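As you look at this complex, bear in mind that one protein chain is not there, while each of the others sits in place.
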Amino acid sequence: MKNTFGNNLSITLFGESHGVAIGAVLDGVTPGITVDMAFINKMLSLRKGIDEVSTSRREQDEIEILSGVFEGKTTGTPICIVIKNNDTRSKDYSLTKDLARPSHADFTAECKYRGFEDYRGGGHFSGRITAPIVAAAGIIIPALQKKGIIIGSHISECAGISDRDFEDISADIKALNGKEFAVLDDQKGSEMIEAIKCAKSQGDSVGGIVETAVTGLPWGVGEPWFDSVDGILSHAVFSVPGVKGIEFGKGFNIAQMTGSDANDCFENIDDNIVTKTNNSGGINGGITNGMPVIFRTAFRPTPTIAKAQNTVNIKTGENAILQAKGRHDPCIVHRAKVVVDSVTALALADLLITRYGTDWLSE
Amino acid sequence: MKNTFGNNLSITLFGESHGVAIGAVLDGVTPGITVDMAFINKMLSLRKGIDEVSTSRREQDEIEILSGVFEGKTTGTPICIVIKNNDTRSKDYSLTKDLARPSHADFTAECKYRGFEDYRGGGHFSGRITAPIVAAAGIIIPALQKKGIIIGSHISECAGISDRDFEDISADIKALNGKEFAVLDDQKGSEMIEAIKCAKSQGDSVGGIVETAVTGLPWGVGEPWFDSVDGILSHAVFSVPGVKGIEFGKGFNIAQMTGSDANDCFENIDDNIVTKTNNSGGINGGITNGMPVIFRTAFRPTPTIAKAQNTVNIKTGENAILQAKGRHDPCIVHRAKVVVDSVTALALADLLITRYGTDWLSE
Amino acid sequence: MKNTFGNNLSITLFGESHGVAIGAVLDGVTPGITVDMAFINKMLSLRKGIDEVSTSRREQDEIEILSGVFEGKTTGTPICIVIKNNDTRSKDYSLTKDLARPSHADFTAECKYRGFEDYRGGGHFSGRITAPIVAAAGIIIPALQKKGIIIGSHISECAGISDRDFEDISADIKALNGKEFAVLDDQKGSEMIEAIKCAKSQGDSVGGIVETAVTGLPWGVGEPWFDSVDGILSHAVFSVPGVKGIEFGKGFNIAQMTGSDANDCFENIDDNIVTKTNNSGGINGGITNGMPVIFRTAFRPTPTIAKAQNTVNIKTGENAILQAKGRHDPCIVHRAKVVVDSVTALALADLLITRYGTDWLSE
Partner (left out) sequence: MKNTFGNNLSITLFGESHGVAIGAVLDGVTPGITVDMAFINKMLSLRKGIDEVSTSRREQDEIEILSGVFEGKTTGTPICIVIKNNDTRSKDYSLTKDLARPSHADFTAECKYRGFEDYRGGGHFSGRITAPIVAAAGIIIPALQKKGIIIGSHISECAGISDRDFEDISADIKALNGKEFAVLDDQKGSEMIEAIKCAKSQGDSVGGIVETAVTGLPWGVGEPWFDSVDGILSHAVFSVPGVKGIEFGKGFNIAQMTGSDANDCFENIDDNIVTKTNNSGGINGGITNGMPVIFRTAFRPTPTIAKAQNTVNIKTGENAILQAKGRHDPCIVHRAKVVVDSVTALALADLLITRYGTDWLSE
C-alpha cells in the first residue's frame, strides 16, 4: 500500500519537502480520545531538534487538523493533519537539481518516477515527511499511556559515543521523554553534541543508534508469522529515513551466545509470570510475553554533507562534482528518536486494536 | 493479515507441527512459469539441513501441489502446496506440555489463543512451517533467475566463527547455492560444524548470522515510505523463527561512520550508473539503485536445548523444571539460510509484480 | 487480493474443478469455537442440491481439515479445508476444450491467463470452488448463532415463479434452514422444481432470485464509506458465480418511491429503538441500525446448456458450433442459496471481529 501503513489503525502519508504542504490521514482511531495539541506540538518540537546541531531550516510545523476531531476529541473518522511548507528555499536546489546526491533518493526517485518527481529538497523522500507521522502519533501516545503502555527511546550511541544502558526502564523513560537530546547520561550527551558540532564544522555528518523500550504491553499481542510484533515494528521503523538496521533484545549479539545463556527462563513472582532475563526483547514467536519490548535502530550519518562529492548528472549521465548548498543536519539521530517512538506507537496501537477491537483505546 | 504476506504476489501459511499437514497458498503468480519439482525438492532438502548437526526428526517433506499448476506450468490461479506430517512423536511433548519452554512461543501462544492452541511440537509456531515457504519460493526463484535476478546467502557467522566476506558476489552466490552448509570458506564451515557438534554434545545450541545478496534487480523497484524494499524485506525476514536482527549494507556499523565515508558516490562506467561503494546495500530511500541488495540477518541459538531449565507451568502458574525430550536442532542457521533466500524471493517478486504487472515473470 | 477476502477474518480460495483438490484457508478465527462436522456436512449437502434438478456429477465433497482445529475446536490459527476431486470426467471437456462456452469464463480465462489456465470443467472459475466457502462458513455460522445472529435465505423467485415474502422473519428462517429446496411456500417450490425439470428436458436452464435476511446483528456494525455493510456484502456476494445483481431493502423499487414513503421512521418501543418500516434493509450510511439486514441476489440461468450454440474456437479464432456434453445444472439457484448464506456469514463475521476484536466469537 505504498504510503499507507496499518491494518485497523492506518496512517497514509502525503507531501513533498517543497510542495504546498505535507500531512497524513490517520484512520481507525477510537472515538473519544482527547487531542492534546500542546503534547503534539511538544513532540513536533522535539523532532525539529536543537538549534546548535540541526538544520537551519526552521519550519514552524504548525499543524492544522482538517477532520476527525470535534470538540477536542477524536470522532472515530479519519483525522487529516496538514503542515504547510513555509521556509522553502527551492532555489538552493535548482542549480544542482540534476546532480544525484550520493546515498539520497534523488537517483532512485528518478528511476522510479521517470523524471516526473518533485526533486526539490528530496521531494516526497524528505525526512520532513516524518513530521505528520509524529503529529499523528501525538494523538495516539497519550491514549496508550492511559492504558499503561509507555514508549521511550534514548540515543544509545552517536558518533561512536555510547550512552549508558537502560537500568530502571520506567524511571529512565520518564527522564528521557522530557529531554531535547535524549540520553540517559547527560555527560555522554554533551560529548555527542560536541562530536556532532565537530562533524558539522568539517562539512560532514555522523550517525548513531536509538534504543527503544515499551512497557506495559499486555501479553498475547501480535499475530503469528507475518504480523508478528517484530515484523510489524521493523517494517514501520525502516520507513524512517536513514535507518539501516534493527535488532530486538540482544539482537546481533545473541548470535554469539549459547541457547542456555540466551534463553529467558520463566518464573512466577508474586503470581506474575515474568522472565529472569529479557534477551528476547519481550517477544516470543512474534507475540508479546509481558516483558518490556526492547529494540535498537541504527541510523546512518546524514547523507547530505557540505564536502564536495563525486556523482553523476541524472539527465545526461555524465560524471560530475556536487557541492551541496541546502541547509542540512549534521546528525539526525536526536531528531529521529521521536520518529521511532511515533512509528512504534502507531504500529503497536494497530496490533492492539486488531486484537481487542476499535474501541480499545477508549478513555 | 496475520498469515498472509504480499500485496500482488501473496503467500498464506497454514499448519501445525504435529497436525495433519502444513502448507501454503501462493497467489498472484504469473501464468506459464515452469514448475521444476527437482529444484523445489533440492531447496526443501537444504532446509532439512545436514544430518550431523540437525534434528533427528526426518520428515520426508514430500510436497503435493493441489492446484494452480497444470501440465507442468503455473496457471496464474492460487497454488496450494501441502506437506503431510508423518514423523510426529507427539508423546514427546505430552509429558511436558504445560511447561512453557523458555524463549519458545508456548507461553505467548497460550496467552494469545487462551488454551486452545495445538501445543504439540510448537504447533503453528514451529519452524517446520517454513517448509511450505521454501516450496513456494522454489517456484518463484527460477523465474527470477530467468530475469537475471539472483539471490544467494552464506553463513556469515556461526557460534562466533566468521566466514569470509562476499568478494565477487556473482561467483560467490554461484558457489554457495549448491552447498549443504553454505559458507564461502569451507575451512570456516568445518570449524562451525565442529562448534555446533560441541554445543550439541553439551545439550546446548548456538546461533549465527546469515548474509544475503541479490544481484540483477532493476533500479527503481520499491515504494516510498511503507513499502520500501528494506521495510518489506525486514517484515518478511522477521517472519522466520529465531531472527533477532536485520541490517542492510554497512548496517549497525554505519552508525559509527561519517557521512563522507558512508556515502556511496555515483559514477558512470561505460554508460552504466553505479556507485563506487555499496554501503547502502543497494537501496536509497527505500528504492533499489541497481547495486546488489545486501543484508545480514541475526539468528538466535535454538531455544530448545537438552539442559534443564527453570520455567513455569502454564496451567497452574507454578514454578517448575523443564527437561526437554523432543528432537531438536543444536543450530538452525544453516537451515535458515534457505528460508531467508525464500522470503527474499517472495518479497522482491511481489514488489516487481506490483511495479511491472502480473505478467512480468513470464518466461 | 484476488483470491483472498476479508480484513480480520479472511478466506483464501484455491483449486480447479478437475485438479487434485479444491479448498480454502480461513484465517483470523476466534480460538475455541466448536467445529461441528455434521453441520458442515449438512451445509455441503444442501449446496449439492437435490438430485432431480441438479448436475449428475456427484462429488462426495468429503472435507479434510488440515490445520487450525485441535481436539474439536478452533485453535485461532489458519484452518485449511481441502476437498478432493474424485468424480471428474475430464474427457467430457477435451473434445470441446477450445470452444469457448458462451457466458462462461473460458474465453476470459484464456485472455487473462494467456492459455495456461486449467480449462477442464471451468477450472478455477467453476462453481465447484464454492464448496470450500460453504465449508468455511460451516464453522462460522454456528458461532454467529450462539451470539444471536441468524442468517437465512429463500428462493424468492425461480423460473419466473415467486415465493411468498418474508413475514415473521425469525420463524421463516427457522423453517428455511432445514429445507433442501428453500422456499417459504412449498407449493411454489414444487412449481419451481417442475419448471426446472421442464427447462432441463429442453436442454435449457433457468435462473432466479435469492432473498436473504440476517437478524440479531448489533447496531453500529460496519465502517463508513468503503467498508460499509452493503459494500462488503455486495463485494462478497458478487464472488458467487452467476450473480448479476444485488439490492438491499426495497432495492430497485425504492427508486420509484418518495422520500416520505421510503424513509424508515424511528420509534421507541419498550426502550428499544426500532424503525416502523425496514425499506433500508437494516443499514443506514453503511452501518447496521439493529433491524434485520435484508437483501436480494439475482442469479442468471446456468450458462451451460445442452442446446447447440454459436461460439468461436479460442485457439484459432474461427466461428464454431458448441454442443456441450458435460454434466450440468439446469438451475443453480437452490444450490446457490447456501453459498449466499455462507459469504454473508464470513463477511459479517469479519466486520464484527474488526469492530469487537479477534476474540469476539468466543463461546
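So that you can tell them apart, the chains are marked A, B and C in the order they are listed, and the count of residues begins at 1 in each.
In this section, a contact is a pair of C-beta atoms (placed from the backbone, for glycine too) under 8 Å apart; a residue touches a chain by one contact, two chains touch by 3 or more.
From a predicted model like this one, the values you see are computed outputs, not experimental measurements.
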Visible chains in contact with the missing one: A, B, C
Chain not shown: contacting residue from C:D230, C:D341 or C:D359: C:D230
Residue in contact with the excluded chain [from C:T30, C:N177, C:T302 or C:S342]: C:T302
Interface with the undisplayed chain - residues on chain C: 1-5, 7, 13, 100, 102-105, 107-109, 111-112, 124-125, 129, 157, 159-160, 199, 204-209, 219-228, 230-232, 234-236, 238-239, 241, 243-252, 254-260, 262-268, 271, 273, 275-276, 279-281, 283-290, 298-305, 307, 309-312, 317-319
Touch list for chain A against the chain that is not drawn: 1-4, 7, 10, 12-16, 19-23, 25, 27-28, 31-32, 64-68, 70, 73-80, 82, 112-118, 123-124, 359
Those residues of chain B which, in the complete complex, touch the missing chain: 7-8, 77, 224, 354-360
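Operating definition for what follows: only the chains that are shown with their structure count from here on.
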Chain-level touch network, classified as line, ring, star, complete or other: complete
Chain at the geometric heart of the assembly (C-alpha centres): B
Approximate Å spacing (C-alpha centroids) for the pair chain A, chain B: 26
Centre distance in Å when chain B and chain C are each reduced to the mean of their C-alpha atoms: 38
Distance between chain centroids, defined by C-alpha means - chain A, chain C (Å): 45
Contacts with two or more other chains, residues of chain A listed in rising order: 7, 224
